[in-house]
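These notes concern the structure reproduced below.
Heads up, one of the protein chains got dropped from this complex, but the rest are sitting where they should.
Chain naming follows the written order as A and B, and within any one chain the residues start at number 1.
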Amino acid sequence: MNASTATATSPLRPPGSAWPSRAPLLLLLAVALAVPLFVRSATYLHILILLLLYAYLTTSWNLVGGFAGVLPLGHAAFVGIGAYTSTVLSLQYGVSPWVGMIVGGFLSTLVGVLIGLPTFKMRGAYFALATIAFAEGLRVMVENIDRLGPFLLNGPRGLQIPPLELGFGRFMFAEKEPYYYIILAMLVLAVGITWAVSRSKLGYCLAAGGEEPEAAQSLGINVARVKLVAMAISSFLTSLAGTFWAQFTLYIHPKSVMSLDISFEIAFIALIGGRGSIAGPLLGALLLRPVSDFSRIHFGDTLPGLHLVIFGGVLILVMLYQPRGLQEPLTRLYRRALARSAGMRERG
Amino acid sequence: MKSYRILAVSALCCGLLLWAAAEAPAQAVVKVGNILPLSGPSASVGLQNKQAQDMAVQEINDAGGIKSLGGAKIQMLYADSESKPEKGVAEAERFINTEKVHILTGAWNSAVSYPVSAVAERYQIPFLVPVSVADKITEQGFKYVFRIAAKDSWWTRDQFAFLKDLQAEFNTKISTLAFVYENGDWGKGFAEGWKKHAQAGGYKVVLDEPYPSTATDLSPVVQKIKRANPDVLLLTSNAADAILLTNTMAEYKVKPKAIIASGGGHADPSYLKAAGKNARYLFDIVEWETDVNKPGAKETNEKFKKLYGYNLTGESVDAYAAMYVLADALERAASTDPKAIRDALAKTRLTKGPAMIVGYDAIEFDESGQNKHAALVMVQVNDLGKGLERITVWPKASRRAGYKPVFPIP
Partner (left out) sequence: MIYLLEDAINGILMGSIYGLAALGLTLIFGVLKVINFAHGSLLMVGMYAAYWAVLLTGAHPYLALVIVLPLMFAFGYLLQAVVIQPIFKAEREVREPITVIIVTTGVWYILDNLGLLVFGPQYRNIQDNPLRGKMIEAGEMLISVPKLWGFCAALVTAALVWLFLQKTRMGRAVRATSLDRDAASLQGINPYRIYNIAFGLGTAVAGVAGVALVPFYNVFPTVGVLFDIKCFIIVVLGGLGSIGGALLGGMIIGVIESVGPQFMTATWTEAIVYGLFLGFLFLRPSGLFGVKYDW
């Protein structure tokens, strides 16, 4: 399969010059960088940090869930591994969470590849269920283990990070701004990696393998290996978010950092935004996180549960009207606006 | 056409954002931010806490609010944590930064209370915890955390004290114990205490069994209890599993000499309804019971029952009393400055007023913010001809007049 056909079939490479498709992303980045200058309220910064965290998680997930054409529903396992690795290392051995973050990343990569080896042979429903079972199984294990060799995991009770030493080296801050910029930097990194992957040979092979595995195979692409590479990158990146999560909330337990809810929310965001595209996870997070946060804030006290009804309703509505996610129509809208302005310039 | 739909959805979101931003300005009120699990698996207890607090705040406001603040009213704000730590933290941040609450309260789940206590400490906003029993909450060296309920090491201590008194009173020797508890923060904390006390008391532990509280079938656990054949069974359960365990034990005719539960699910109002006569003779440790011999307790419970249709529980009384502790502190602080409220809370010595329906005589916090007088009572579930009720049996001074506990279970 050559590059041009991949471009035609793959949603991740919109045709046309690179600049206009990158412009909105750059604009978004500029806005994101400036946000803390205007948003002084820690409440909104907190909500925005969670938004970016989920955008980051979904972008990382997208490498497998979007480009490789499968539906992983167990990425919470990697969040958990990252959170636990860095927290255990920093609590028990005084290792900086930044180092723990990288260690956790490699550990997740190892686990991700091990789990990918057999599961990537499966398709559709089986793959989704296998990843759920893997993540839930891991959660149950952690809940049953108080001490793993020399490491104290504390079972279902989780680990608390005392906010004693603040500072960059300890990955702990009194203010929200540092967290905001760290997760933003991580997001930019993840988007950059996704962008690089999507333009590389790996990206083409992934897209080909995801859409027509048999055809790709017959063209000599080792689909399973390509997917494994994607899984390795994806689990590494996802794991970093686990460390961020732990340092941001300062308390982790299996039911929070390894819960199925995380895995599901990531998938929701990706599908609502449009999976397999670079902007999809960002758009999805921009839509879904506010819906979930503000509906909880406004109905959580008087009509408990209504916020999740609304959340479910939004999911269904978007899927009904935009089964490929919001990214597609928005890109079209943007293109049309661009074409119109270009046309006007020519005429003018 | 489709792009319009996108626009509509985005407009909806913007609307939500704006709505959130356009909050009414602060008035002459004291704002209390309350984080509770109002949806999700612990929604039932969250609602009980909320209703008790609503009633207390209504009473305080109807009685003229906080007089030293010119009759300022207490305004309760509620937020749903869904039992998730990260949502609890987000709501605490919002309460403090956007709603500008003067005090925080909640969060029932210990797993939510930990991180919220750290947030409160950072912003120096007092965090009044009615119920989250994990020891750790007041043992972090924080200055802004205050807890009304007894901590879990006191619960287990009193359970074993009761066990000792029970043997003396009935002249029956208890030698073997079985521990069965939900595999969570709460159950594990209790089990740790139990093990310590069992060792100190020379009891033999024949079963130490955590179980997942999401289990759909507990008969395997019940079979294990039956085969271990303990003299006394100690339980820590949430509501759904408490009901399931009790019913299954009745089916399998498991009858140890006594069953001692740890409040929580066993104290949930739906427990007695759903377990029915199978719950008879169960001992349960709680902080408060409807038959407590305190002036006003009966009236308060009747008022609550009329409003919401069920009896006050130990947990909801803590929540109720917490509001009066707060009102008292505000009265003395004569300020809504969180620091002043914190200092007033630390100097609390509440001995009268509606909060004194609690089972002890004063509410006072120690250095760590723990209510040092918090005391516990044991109740027994029995039917004295008026349907099942919970009857206080221990300490003896609080025992309902004329009632003799049933032990061993016939």
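The rule we apply is simple: a residue touches a chain if its C-beta (ideal position, glycine included) is under 8 Å from a C-beta of that chain, and two chains touch if they have at least 3 such contacts.
Just so it is clear, the model here is predicted, and its values are computed rather than measured.
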{"item": "Touching residue (missing chain; options B:29, B:161 or B:250)", "value": "B:250"}
{"item": "Full-complex contact with the absent chain, from B:54, B:91, B:231 or B:268", "value": "B:268"}
{"item": "Selected residue (touches chain absent from view) among A:137, A:169, A:192 or A:343", "value": "A:137"}
{"item": "Residue in contact with the excluded chain [from A:267, A:297 or A:326]", "value": "A:267"}
{"item": "Residues of subunit A (touch criterion as defined above) contacting the omitted chain", "value": "71, 118-119, 121-126, 128-130, 132-134, 136-137, 140-141, 143-144, 260, 264, 267-268, 271, 303-306, 308-309, 311-316, 319-320, 323"}
{"item": "For subunit B, the residues touching the chain missing from this view", "value": "39-41, 43-44, 46-47, 183, 209-212, 214-217, 219-221, 223-224, 227, 239-240, 243-244, 247, 250-253, 268-271, 273-274, 276, 278"}
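Just so we're on the same page, only the chains that are shown with their structure count from here on.
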{"item": "Gap in Å, rounded to a whole number, between the CA centres of subunit B and subunit A", "value": "37"}
{"item": "Parts of subunit A lying in touch with subunit B, wherever the complex brings them together", "value": "41-44, 46-47, 50, 140, 143-144, 155-158, 160, 162-163, 174, 245, 249-251, 253, 255-256, 259, 261, 287, 290-291, 293-298, 300-302, 304-305, 307-308, 314, 317-318, 321-322, 326, 329-330, 332-333"}
{"item": "Subunit A contact footprint on subunit B (complex, rising order)", "value": "2-3, 5-6, 9-10, 12-13, 16-17, 19-20, 38-39, 43, 46-47, 77-80, 82, 84-87, 89-91, 93-94, 96-98, 111, 114-115, 118, 121-122, 136, 140, 183-185, 188-189, 212"}
